[in-house]
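One chain of protein is taken out of this complex; the other chains stay put.
The block that comes next holds chain A.
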Amino acid sequence: MKSPVFALFFLLFTLISSAQKSEYPITTISDSLKENADAVVRLDQTDIIILSQRSLNTKNHWVVTVFNKKGFDGLSAYEFYDKSTSIKNIEAIIYDASGKEIKKIRRKDFKDQSVADGGTLFSDNRYLFLDYTPISYPFTIEFNSEVQTSSTAFIPKWMPLRSYGVSIEKSFLNVIYPADLGFKKKEIQFLGFNIKKITDTNTQLSYNASNILAQKKEDYSPSYRDLFPKVMMGLEHFHLEGVDGTATNWVDFGKWYSEKILSGTTDLPEETKSKIKAFVGDEKDPIKKAKLVYDFVQKKSRYVSIQVGIGGWKPMLATDVDRLGYGDCKALTNYTKALLQAVDVPSYNTVLYGDSYKTNIEADFVAMQGNHMILCIPNGNHYTWLECTSQDDPFGYQGTFTDDRDVLVIKPEGGEIVRTTIYDDKGNTQTDKGNYTIDENGNFSGSLLIVSEGSQYSSKSRIEHLQPTEKEKYYKEYWDNINNLKLDKIVFTNDKENIRFTENIQVSAINYGVIAANKLIFPVDAFNQNANTIKRIRNRKNPFQIQRGYLDSDEIEINLPNGFTIEFLPANYELKGKFGEYKTEIIKKENNKLVYKRSMFLNKGKYSNKEYDEYRLFMEQVSKNDNAKIILAKN
């Protein structure tokens, strides 16, 4: 510091920054905020400055008091960066319970790591994260960061509440933007939370949230993303990795995506075009052609995720996929589209959230959304959807990863929000047909055909590819009601044409029936017992939902041992309610035979917190009756 002017400036600067320091003793936290809390957010200040279409600056300043390891694990003390995003500042300060500073962690002490994990081969995106060992709880951590990016297509969502077990003293959002970029916002789920809008002008938006109590996680709840308040933000004039964009509606957005991101990516070598034409042959029907093309892609390609530069958004060229035989969801979708183009079948890239928890693209908020891409083919008055990353899925099957949700279909003439395939509860079937025999020592042997369709197909068809030891493990868990289970034969039939998976199984088990004083006791329902897994929850607060319903039907013939008489037979049973219908029936036949019939139908639906216990009791009745036992007495 040679220049005196500099020195003065430096002095001034340090003065200001030390004046900003404040202390956060834990004694000032109110009791209500401590309840159920693993951590309390003392202050969370987010400042977003949009200087232009190509400049987005985000400052995060938060102070959190952490009570335990869970609270610590939930901290988001990290920032991501890549070629167009730089971390200008990142630091943290640790205070003890009394609010005294005990450690300062500077940028160089943050760990630097690639975001690529098991699922991604390579990624340009990296992040700096805090690597700190708490020496005692509670303690308080203050975090400061500043991130600058040229990409304005994604403005971070404001979610004051981001996880369970965290309460909030104060949280602020302040956004400043030029009036001419078409800033827009959407407020979601504010009801019941103490959030106030402070400013809302054509250049500034700000909110504050205060005294929000810690939320408790409960089974069968909607995702916290649907329960907690948030503000989504976006620009009509945005920028993404070197490309400007303008969109006020989905039509414009789709056009921009087609022209700026997708165009020029579907060229194919002539050789490949003629190959696929020959492969399709004389087939005229577009859907049948698509089926052949899908088969071709499944055999040729594999899923490899590589995220480099705009590759994070722009698909790899179809020619490259053709040559390399691999790509990510965008690349494989686009490649399939290119092949379909070559045989004159129109198809459209489709952006969505891929997750077994159904998540919509927010239809009334035009902006970049989604985490996955599939292909959409017009089929009469509806659409057929192709999951191009799978080498196994049947043509047009959506399973549980992309079904029943709003997605964005990108047509050259513009984007469009469409609902994907809804699998009807009554179509999600499992049909069991078989028989079993109990000998006089209680030993069990039986054979069974299990046919699964609809969304049940996706959970079953994966068994086909398990290694023998994993297969054994799967069935021993599936039938954990049968001790000493031995698998004698397993044969699968995967009918992809009709999307139907059949398991043909022979099993045996010793001591299935328990012997007590000349009696042989065993549960009648050996093959499809509903385990009682719905938890008791003390004072449930959240609504609950069943995302997918199903219908199971069983018909099992039972051969009883000779030399016994039936002392007790469970009564026929029927249970009907808003959650579904359950029915069992036992029919006595000649020659020591019984026929057991069972059907279980569950509705999908959304219910209030009060109905949860009702549901638990409904399922408890089902599982109790599934476990109903027969008693045989020795003659």
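Here, a contact is a pair of C-beta atoms (placed from the backbone, for glycine too) under 8 Å apart; a residue touches a chain by one contact, two chains touch by 3 or more; residues count from 1.
Here, contacts and distances are computed from a predicted model.
Between the names "Cytochrome c oxidase subunit 1", "ABC transporter permease", "Bifunctional protein PyrR" or "Transglutaminase", the one given in UniProt for the chain missing from this structure view is "Transglutaminase". Annotation: of A:76, A:98 or A:113, A:113 touches the absent chain (contact as defined above). Interface note for the absent chain: among A:248, A:274, A:371 or A:391, the touching residue is A:391. The omitted chain makes contact with just one of the residues A:69, A:426 or A:541: A:69.
Within the whole complex, the absent chain has one touching residue among A:489, A:538 or A:610, and that is A:538. Contact with the chain that does not appear here is found for just one residue of A:27, A:381, A:467 or A:591, A:467.
Residue positions on chain A in contact with the hidden chain: 36, 68-70, 103, 111-114, 116, 121-122, 126, 133-136, 299-300, 302, 304, 306, 320, 323-326, 391-392, 465, 467-469, 472-473, 476, 480, 483-486, 511, 514, 516-517, 519, 521, 532, 535-538, 567-568, 570, 620, 624, 627-629, 631, in rising order.
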